[in-house]
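Removed from the display is one protein chain of the complex; every other protein chain stays in position.
Labels A, B, C, D and E are assigned to the chains in the order they are written; within every chain, residues are numbered from 1.
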Amino acid sequence: MELLVASAIGVLTAGGVYLILRLRAFPVILGLSLLSYAVNIFLVSTGRLAINAPPILNKYADVSYTDPLPQALVLTAIVISFGMTAVLVMFTLGAYLEAGDDTIDMTATEEKDDAA
Amino acid sequence: MLKRVFPHPLLSLTLLLVWLMLVNKVTPGNILLGGFLGIVVPILTSPYWPGRPRLKRPFMTVPYVLLVIWDIIVANIQVALIILFKPRSKIHSKWVVVPLDLTSPEAITVLAGTITMTPGTVSALLSSDGTSLLVHCLHTDDPDGVRDEIKTRYEARLKEIFG
Amino acid sequence: MSHWIIAPVVLPAMMAPLIGYVMRHDIVLARVASAASTVALFIIALGLAVWAADGGTHVYRLGDWPAPFGIVLVLDRLSAMMVLLTATLALIVLWHSIATGWDAKGRHFHALYQFQLMGICGAFLTGDAFNLFVFFEVLLIASYGLMVHSGGKVRMQAGLQYVVMNLAGSTLFLFALGTMYATTGTLNMADLAVKVPQIAAEDSGMVRVAAVLLLIVFMIKAALFPVQFWLPGTYSNAPAPVAALFAIMTKVGAYAIIRLHTLAFHPGAEPTKDVVTTWLFPAAMVTLALGALGVLAAKRLMPLLSFSVIGSMGTMMLAVAPVDPYATETALYYLVHSTFSAAALFLLADLVVSRRGSDVLDARPPVVQNGLFAALFFAAAIAMAGMPPLSGFLGKLLILDALREPELMPWAWTGILVGSLVTIVGFARAGSMIFWKSTSVKLPEGTEPIQSDPPPAPARGTEVAPVMMLLALLVGLAVLAGPATGYMRAAANQLFEPSGYIDSVLAPVEKPEKAKADPPLDAADPHAEEEH
Amino acid sequence: MITYALYFAIGCFGLGLLFNLWRIVTGPGQADRVLALDTMVINIIALLVLYGVLQGTAIYFEASMLVAMVGFVSTVAYCRFLLRGDIIE
Amino acid sequence: MFAEILVSAFLVIAGIFGLVGSFGLLKLNDTMQRLHAPTKATTLGVGGVLIASMLYFLLVKDNLSFHELLITLFLFLTAPVSALFIAQTHILMGLRRTDLPPTGGEHDWSIFDDPPEQDPQETDQPQT
Partner (left out) sequence: MTTQSSLLPIIALLPFLGALVPGIMIRAGRTATATFTAVPTVLALVMLGTLAPGVMEGTVYTMSIPWLPQLGLEAAFFLDGLGLMFACMILGVGLLITLYARYYLSGEDPAGQFYTYLLLFQGAMLGIVISDNILLLLIFWELTSLSSFLLIGYWKHLPEGRQGARMALTVTGAGGLAMIGGMLILGNIAGSYNLTDILAAGDAIKASDWYTPAVILILLGAFTKSAQFPFHFWLPHAMAAPTPVSAYLHSATMVKAGVFLMARMWPALSGTELWFYAVATTGLVTMVMAAVIALFKDDLKGLLAFSTVSHLGLLTMLLGFGTEAAAIAAVFHILNHLTFKAALFMTAGIIDHEAHTRDIKRLGGLAKLMPITAVIGTVAALSMAGIPLFNGFLSKEMMLEEASHTYWWENPWIVPALATFGALFSVAYSLRFIFHVFGGPVRDDYPHKPHDPPAGMWLSPAFLCVFVVLIGVAPFLAEDVVNMAATAVTGHETHAHLKIWHGVTPALYMSMAAVAGGAVLLLLHRPLDAAWIKAGPFYAKSAFDAVIAGCVRLSRGISDTLHDGSISRYLAIFTAATVTVGYVAFLRGEIAPATREMLPIPPVVAVGWVLLVCATAVIVLQHHMRYRALVVLGVIGLMISAGFIYISAPDLALTQISVETVTIMLLLLALHFLPKTTPQENSAGRRALDGLVAVAAGVGVAALSFAFMTRDFSSISDFHLANSYKGGGGTNVVNVILVDFRGYDTYGEIIVLGIAGLVIFALMEALLSGPAGARLRNSGYNFDRSHDRHPLMMVIATRVMMPIALMVGVYIFLRGHNQPGGGFVAGLVFSIALLMQYMASGFGWTSRRQQFEYHAMIGWGVVIAGLTGMGAWLSGTPFLTSAFGYVHLPPIEEFELATAALFDLGVFLCVLGAVMLMLYSLSRMARHAGETVNTEPMDYDPSRPRKMVEKGKA
């Protein structure tokens, strides 16, 4: 199981990294989404994996609970990355509407040379 | 005044039931809370639901639902057989146009939903003036029969319910 | 436990929504509220700095939970100093924004500004690694908004790049924090300082990765090579007051590096010992070089200033890299200096560029008040380039003095001295182009000057005042260098005696039983029966 | 016995997921992909409920309910994008 | 024992219909045909699972649970609309107008033809 989770994190990370290195804003958004999935799973897995041990206290059974803290951290991370993604989407739109295309690289505008 | 408090009384009732299903426990507190929400939520959403749909014979819905469930079970098996055993080339799909006598949007919606939920037929389009329904039939050699069945089996009953 | 510690966070956090939602249609009201809030922040920060000067580590346990289980705010000399620096800068920059009308050029400036302050102060005050991430995000997202305040094509594109870079950085931050937690089981920085050294040498691999990833995260903020690339585009294209405020943002990264590498990964922590020393120094060296080269290469004023910021970060981080008290002290002095001088340059550039019409370093007719601006530019530039008599020179001397390790010295000294020279040359070229050569530009007879309509007005006293104030602060920092470094020395010493911090944070607290009643669990848990 | 039946059902819906995946990857039309995703949502709902039965807990129920809700909303959104461009015009 | 058999039977039936639904998605020829498949998974597939779950908690765990009914309600309400949208999408993107039979009325199918105009409802005035 650990192997599956670890490899899934790896695949998502690799995919995300590849996409954020593209030249258009849209694949970069996709890439960042993949990366954020990856990091969320990564964070959850820092509490180690446990099956059917949700951290909901149960008085009636002597059950074990998985580590709740990473889950709380991931929740915070998800929310934040949602806000960030939304802003990024808006920035993409803004840049696209202002510049006319959605390339993410800025071509340097050649200015007059030399200061004498 | 009453319309303000209960813009959609049936909805309020449904919501109370939904609440009880959600909390999964019937206690006085839950009924109170569910009732409260059943009143508040429709008030909040009433701007989005102008008008109140009329049900002429609400109790006719029960046999209608039972009928539909039965049809679902039977048709499911038929369609499963088609999918599993009928070669692709032998599946004869047809478009069926169902002219509608129903005018209430709610009734049309229920009819179209029924058609879709009963396997073998899918409501695909409504004409833009809402007078006919385009149904896709997975396998039939008698499109007119399908149309007639829909009109008699479902639409007629819905007409009774919605008036 | 004094509630004042959290005031620098809560005050702007309460004011911002009021400004953004209640006063969003009334710019005057928003200005008054924003200014009042910032003044209050400044006064509080001053009070906190005075309080922290007693040498204690003041801990604020949020939610009344003991550390390391809850989140704590920690006020020591360093965090107090950073908050005060933030508040001071904020006040001056806010003045400029209002005086020049920048704040009215787009929506929600003041709300975002207050949120920005909240994020920065929160980052400086927190004693929790994950909470640091949260406040990084707060300050970042507010900065995104400020960065593209009033819009425009190039600004939007640059803003997009800024956002993308930082989102990648935030993701890395989470990876790093995850690794940290996975190896130590804690998030509290003081607790980390206890746990990290306990990790066995045979099992140091993972925590080392965590440390190095965190380092890179903070290097992004501090604009160090190889993650400095975002800065020129951002600072050059941000609205000038925002760029001036951003002068403190790079310091957040520097602060985090200083904090974590004197606490969680303090020099005595065996597993992570060589992580920072291996990478930070060379990174700072290259940063310094790139900054200087960029200043020399710049064809426009704003990139020039941006690169000078990069160079100053390189210089400063050279002094952070050895992780020793005296070097840290000098780094802190340089930190304060470079914040004010960068801000002064950006604010001044705003006054000039808005009248000149362009920041391109080419020959075009002089702006009104050429002499005044030239003088101010000269002063700010020599501060930034580290020429006397302003604090830059003293800062540079201090750092040179601190970097005497035989393996560092030749590099550091050469880098700093040559870097200064190149920076001076770059600034001289730019200044002589804008303020001197302009006076020889004559419009051909009969051609109408291409000017905005109406022609740019001379800067009013209120517009120039913020620059003057920043320069006065630099003078003050130079004249009062003794007391200032005295405070910084105390701050550095406090950092390098982490036991005070750790003990204060992790001190056991008597916690009153919170539950007033203890009903059966199933009252709270409607599903309890099912699970049985 | 229930356990075996559960595993059987889980296996069926799991296999179904693979079929859905094939449709999503190969298409050919956009409608096919949306349809496959919609079916996938339904299979996941079934799997979640089955998992709850397997573990004997109702704790995962909200998740299935939420999946049902958002599955619908996103299907409509995907379609509206193709139909109208602006999904909330 | 009876309870177990009952629950198991529902589970097996549900599994089969669920699988058939997904298989149909794979096997069938064109998009409109494939659209029929998920209705299997929805109705008897998920329906069976939900009934099994209800029965399981009621009979085996001695605990009546209505949650499943709620999910069923949800699915029955939404599935037709989803199907309608997917069908519309397919028709708009994959078919020509001439591939469809005429409506028989004066107006064409909704996606090809603007609706007739109506007077605004008096009760439906915007509040602000």
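Please note the rule applied: contacts are C-beta pairs under 8 Å (C-beta built on N, C-alpha and C of every residue); 3 or more make two chains touch, one makes a residue touch a chain.
Everything quoted here is computed from the prediction, not taken from an experiment.
Asker: Among the chains in view, which touch the chain not shown?
Answerer: Across all of the complex, the chain we cannot see touches A, B, C, D, E.
Asker: For the full complex, which residue in C:Val32, C:Leu91, C:Leu397 or C:Ala465 touches the chain that was left out?
Answerer: C:Leu397
Asker: Identify the residue among C:Ile71, C:Ala193, C:Ala269 or C:Val360 that touches the chain left out of the display.
Answerer: Checking each option in C:Ile71, C:Ala193, C:Ala269 or C:Val360, the one touching the absent chain turns out to be C:Ile71.
Asker: Please pick, from C:Val74, C:Val134, C:Ala222 or C:Met249, the residue that touches the omitted chain in the full complex.
Answerer: Of the listed residues, the one touching the omitted chain is C:Val134.
Asker: Return the single residue from C:Thr328, C:Ser341 or C:Thr485 that touches the missing chain.
Answerer: Selected residue, touching the omitted chain: C:Thr485.
Asker: In the full complex, which residues of chain B touch the absent chain?
Answerer: Contact residues on chain B toward the absent chain are 11, 14-15, 18-19, 22-23, 27-29, 32, 37, 41-42, 44-45, 47-50, 100, 102-106, 108-109, 112-113, 123, 126, 128-131.
Asker: If the missing chain were put back, which residues of chain D would it touch?
Answerer: The missing chain touches chain D at positions 10-11, 13-15, 17-18, 21, 24-25, 27, 30, 33-34, 37, 40-41, 44, 47-48, 51, 59-60, 62-63, 65-67, 69-70, 72-74, 76-78, 80-89.
Criterion: only the chains that are shown with their structure count from here on.
Asker: Quick one: which chain's Cα centre is the longest way from chain B's?
Answerer: Comparing chain centres, C lies farthest from chain B.
Asker: Quick one: report the Å distance separating chain C from chain D, using the average Cα coordinate of each chain.
Answerer: Each chain's C-alpha centroid was found; their separation is 47 Å.
Asker: Distance between chain D and chain E based on Cα centroids, please, to the nearest Å.
Answerer: Those two chain centres are 12 Å apart.
Asker: Which residues of chain D are in contact with two or more other chains?
Answerer: Within chain D, residues 56-59 contact more than one other chain.
Asker: Two or more other chains touching the same residue: where does that happen in chain B?
Answerer: Where chain B meets two or more other chains at a single residue, that happens at 24.
Asker: Hey, which residues of chain E end up touching chain D in the complex?
Answerer: Its residues touching chain D are 4-5, 7-9, 11-12, 14-16, 18-19, 21-23, 25-26, 31, 34-35, 37-38, 41-42, 45-46, 49-50, 52-53, 56-57, 60-61, 65, 67-68, 70-71, 74-75, 78-79, 81-82, 85-90, 92-94, 111.
Asker: Show me the residue ranges of chain B that touch chain E in the complex, using the header's touch definition.
Answerer: 18, 20-22, 24, 47, 50-51, 72-73, 76, 79-80, 83-84, 88, 91, 93, 95, 97, 99, 109, 112-117, 119-129, 131-132, 134, 136, 138
Asker: Under the stated contact criterion, what part of chain E meets chain B in this complex?
Answerer: Residues 16-17, 20, 23-24, 27-30, 32-33, 35-37, 39-40, 42-44, 47, 65-67, 69-70, 73, 76-77, 79-81, 83-84, 87-88, 91, 100-116, 121, 123-124, 127.
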